[in-house]
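The complex appears here without one of its protein chains, the remainder shown in place.
Each chain carries a letter (A and B) given by its place in the written order, and its residues are counted from 1.
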Amino acid sequence: MASVAEGTQVPAERRRTRARVGAGVGLATIWLGGLAVAAILAPHLGLQSPYEGDLLETLSMPSADHLLGTDGLGRDTFARLLYGGQVSLTVAIGSVGFGLLVGGSLGLIAGYFGALADRLIMGVMTVLLCFPALILAIALVSSLGPSVGNVTLAIGVIFVPAFARITRANTLSLRSREFVLAAEALGARLPRILLQEILPNLMPALLSYAVVMLGIAILAEAALGFLGLSVRPPQPSWGGMIAAERGNLADAPQAVFIPAGFLFVTVLAINLLGEALRRLFDIRAQTL
Amino acid sequence: MTAPLLRVQDLSIRFQTPRGLVHAVNDVSFDLLPGKTLAIVGESGSGKTVLSRAILRLLPEKTTIRSGSVMFENTDLAALDEAALRHYRGRDIAMIFQDPMSSLNPVLTIERQIGEVLELHLGLAADERRHRTIELLRSVGIAAAEQRLKEYPHQLSGGMRQRVMIAMALACRPRIMIADEPTTALDVTIQMQILVLLKRQQRETGMAMIFISHDLAAVGGIADEVAVMYGGRFVEQAPTDAFFAARRMPYSDALLRARPNSFAPRGARLEAIPGRPPDLTMLPPGCSFAPRCTRSGDDCLVRQPPLNNEGDRRFACWHPLPGAA
Partner (left out) sequence: MIGLQALRRLSNQVVLLIAVVLAATALTFVVTEVLPGDAAVAILGDTATPADIASLRKELGLERPLVVRYFDWLAHAATGDLGRSYRTRESIGVMIGQRLPVTAELILITQLMALLMAMPAGVLAAYRARSAIDHTLGALSIALLSTPGFVIGIGLIYWLSVSAGLFPASGYSRVSDGVGANLRSMFLPALTLALAEFPVYMRILRADMIATLQQDFILVARAKGLAVRDILIRHALRPSSLSLATVVGINLGRLVGGAVIIESLFALPGIGQIMVNAVYQRDNFVIQGVVLVVAVGFVIINLAVDMMYSVLDPRVRHGVGR
């Protein structure tokens, strides 16, 4: 027993912690689920219009009429947040999906075949990583034009090297495992090996990583929105909403902090879920 | 009669784990006299390592439940607070461990690691430390001592690393050395050299030693007394010669016989002890060895045999092997 780390928990304490963590994950799931549903059903929910503002009611605090107040042009914040949520969620899922698909495939090829394919693919990834990610995104979006699709693509491209790397690392370690060698010895054809032996074993690690990346994607979209590079106004985006009200920080801080809070809670929920998933699938993390 | 240097009384150590309460050490008592060596022998899981660490309280405080006393010259080490206890560690009572590669810090020089103890406990200045370190390295048989000072553990061989460990432990001339399987990880030839080294140190300074091992035969050359542990208890304790002449408790006998006999003919069977060590979370009310014992009776399963004194020997058994004629 070489451990100096003194804070090891007694079983009773451990139960309490686990209960607390469970509650957090539960709340996170409820928030995300609720947000997704609300965002999808937004047009049918009878909300105030996110595009038309009441100029007599600008920068107001939350009230019965406007659940989360109004912005600088009198538009209902809650409605804008939900419509902006459509953008955020679409971009998040789309970009992570893209990164997973493209990056994952590249990583799989590099890890499985090794040698030249590996060097080539990883070489390109390394160079890509040399570009400050945000600048690459800015370049792509500003030249292709701001739209949900282009933002998704831009962020997706940034994710490719990360997914490629992690897929490659996992593939490399799986490649020399007995069940793969067994399949090869039995003469299984290549697609079968890749799809039925390696891919299912990659999934847990990749998926927990993907969940974390969802949060990062939302933050990235918000960052681009803040710079004015996400969807074009008057379509709402969370980052854009924060940027728009920045000037009113002194007089009406809530116009900035309410959208910021919304963004924060959403990403926090994703991170909590990601943590829980990671702990489930990553044996090493369980000991931490 | 000389007063014992160390007197352990009814020491018990339990750990709280997810699996339950582990009774690692149960009511262990023994005395250690100056200049003498006590060998504590047992299989893995017998509690000998936990016992060795318990003396200096090196076990994780939060999950460890301890009871009993560890008297070192009229001070109960078990009752001291951490700050006071630190004065004894590395100074009056030192410890060496099994694997010298992982026991030495890979990023610190030899000089640093030995010098630390000299600085901490003896308050030596830099040049004094250097001088003393070289002296120590030479005394443990390391040749070009001055060169070794600036080297790192990975640059030394296994035997040399263990010598460095010993030098580190001897730095403040401890009264007691606790050696936890110090030779297990080494080549046979090096093993001998290390044992000789330790023995010589004892003769020169009157240092007492607790020598933990799973190998009974290795212990023969170095120990004055042998204690056998099973299920966290001492089940037999006797002076070395008497022990090797005859055992009373069946387990200690089986342990000695289980060692492969290098002179046996080819194809001779190994005498293994059937069964497995007890689950320390669920110790039986009776003797823990009873399920595996060839001599056990019904009473063995029901009541714990106490340690009987018989001359210089103690043993705990309801149906012991016949005594020496």
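By our rule, a contact is a pair of C-beta atoms (placed from the backbone, for glycine too) under 8 Å apart; a residue touches a chain by one contact, two chains touch by 3 or more.
Because the structure is a prediction, the values reported are computed rather than measured.
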item: Contact list for the unshown chain, restricted to visible chains; value: A, B
item: Option touching the unshown chain, where A:53, A:215 or A:236 are the choices; value: A:215
item: Residue in contact with the excluded chain [from A:30, A:45, A:139 or A:280]; value: A:139
item: Given B:86, B:138, B:214 or B:295, the one touching the chain that is not displayed; value: B:86
item: Residue numbers in subunit B that touch the chain omitted from display; value: 56, 58, 86-91, 94-95, 97, 99, 102-108, 116-117, 120-121, 152, 154-155, 165, 168
item: Residues of subunit A (touch criterion as defined above) contacting the omitted chain; value: 1-9, 14, 17, 123, 126-127, 130-136, 138-140, 142-144, 215, 219, 222-223, 226-227, 239, 242, 246, 249-250, 253, 256-257, 260, 263-264, 267-268, 270-272, 275, 287-288
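Heads up, the rule we're going with is that only the chains that are shown with their structure count from here on.
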item: Separation of mean Cα positions, subunit B and subunit A [Å, integer]; value: 55
